[in-house]
Structures are given as C-alpha cells and as structure tokens.
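Dropping a structure here in structure tokens format, bear with me for questions.
Removed: one protein chain of the complex. Kept in place: all other protein chains.
Let's turn to subunit A:
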C-alpha cells in the first residue's frame, strides 16, 4: 500500500511498520508487490528457501504430504468376469481415521474403480472419468471400452505427473471384448492384467490370491478367495482393516456381493475351539 512510498531512513531506530501480507496489488500478477526500484511490470517472483539441496527438500516435502497407499485392494479376471475387493480403513500415520471408507467406486453400471493412495485424488478423478465415459456414450451411441476408459484416466494422470497426485487404481469392467482389468497409477503407468493387488496390504493379499487362483472358478468360489485374501491382508497390515467388500462384474454389469467385518471373518476362519479341561476344581465335600 502506502509504506513503499515512505522515504527510507537508513539509520533510523524507529520500528518500521510492516504491512506485508496486508497489501493487495491487482496490477501485479500473483498479487506480489514488486520492490521499489525494480521494473513494476516485471513478472512477480518469490524467493526460494535458502538450503543446499532444494530438489531434495522439495521431494521430502512431497513425501511428507503424500499419503502412503495404506490400503488393500485387489481385482482379478476369471471365467465369469471380474472380482473386485477391498478393505475400508483410512489411516493418518498411526491414527485410524475411518473404518468405513468406500474404496470401490462405481464409475458406471458396467465399470468399477478402486481407490488407493490419496482418497480425494482418487474420488475426484474417478468421478471425472465417469463424466467422460458418459459423454463418450452420448456422442458415440455405444458404451466406452475398459481399454478406452483406462487410457483416458492414464493420460489425465500423466499430464499431472510430478505434481503430487497419489492415485493407484484399478479399472475393472465388462465390455464388448469381455472382462477387462487395468492398473493405472499417478506416474501415468497403465498395465493390462488378470490379477492385481494395490496398497500396503497387497503382498499379503497376493500370497493368498496367487496360490488360490484358478481361471475356472464359480462366482462364489472367486468371491470367497477375494474375501480371504483381503482378510489375511488386514490381519498382517496395520493400515488395512474394517470391512472386506467384494464386488462382481459380469456381462450385465457390477453387483456388490458382500461386505463382511474382518473381525468377524477372523473368527469364522479361525473359530475358538474350547480347550477340554483336564482337571476341574470341584467343591470338596466336607470330610
């Protein structure tokens, strides 16, 4: 505002009134006031923090901000379509912030996406993908393929590469070519596959999933395999837990099959067997 016009008094012991932060200069881009003496029409800039390795500092800052993909999600293709399953726990460091997060998003009645990484990023971009899929349907009078949808998302994420998005998602659906499953992440990577698991609990889930997988399974068998894989991942991984949801994508679209609390699943798989007592304390009759 006005302070920049006051004459400078280099040897003055008076306290300067700092009005930084209160100024707003619509003439300068970015709202930063140019120093007097400089060309007022020069592009606005700010000083970098004084440190020896600014790139490293930036990377650390991003790593601090980027939520680790604390979750377990999995999906696999089999004879009857695609099974998609996930847990429902959200963590902020060691704090469990929610046990009921919906990690499987419904992009359209024939396509599902999973969330791993930043919940906000995944939710927003899946919704955006849903919009694009619908526009494609309206323009082309046919549903978009899983290939096309995953490619649209991957191209968007690639254009934001390096800007700190955290998205590790799987796109599962049934289109004219049959069941389709793609893994798409914030690096812009996109992989077609038959079995994927994403998140901190994925190694545990892969163990159960890979050893029990068969292409010729019924829907119930496949759902049970997915449920067990999620349960075992939640058992070992602290960042996964809550409810194990299982969805199935068939030729008519997706259908939610089950949502079981993993605590209850534990006792279902490993019921407590009452140990037979060898000796019982009995009342002694008065001798």
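Convention: a contact is a pair of C-beta atoms (placed from the backbone, for glycine too) under 8 Å apart; a residue touches a chain by one contact, two chains touch by 3 or more; residues count from 1.
Just so it is clear, contacts and distances are computed from a predicted model.
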Name of the absent chain as recorded in UniProt (options "Proteasome subunit alpha type", "AP complex subunit sigma", "Dolichol-phosphate mannosyltransferase subunit 3" or "Myotubularin-related protein 12"): "Proteasome subunit alpha type"
Option from A:134, A:151, A:195 or A:266 whose C-beta touches the chain left out: A:151
Subunit A residues touching the omitted chain (full complex): 139-142, 144-145, 147-148, 151-152, 155, 176
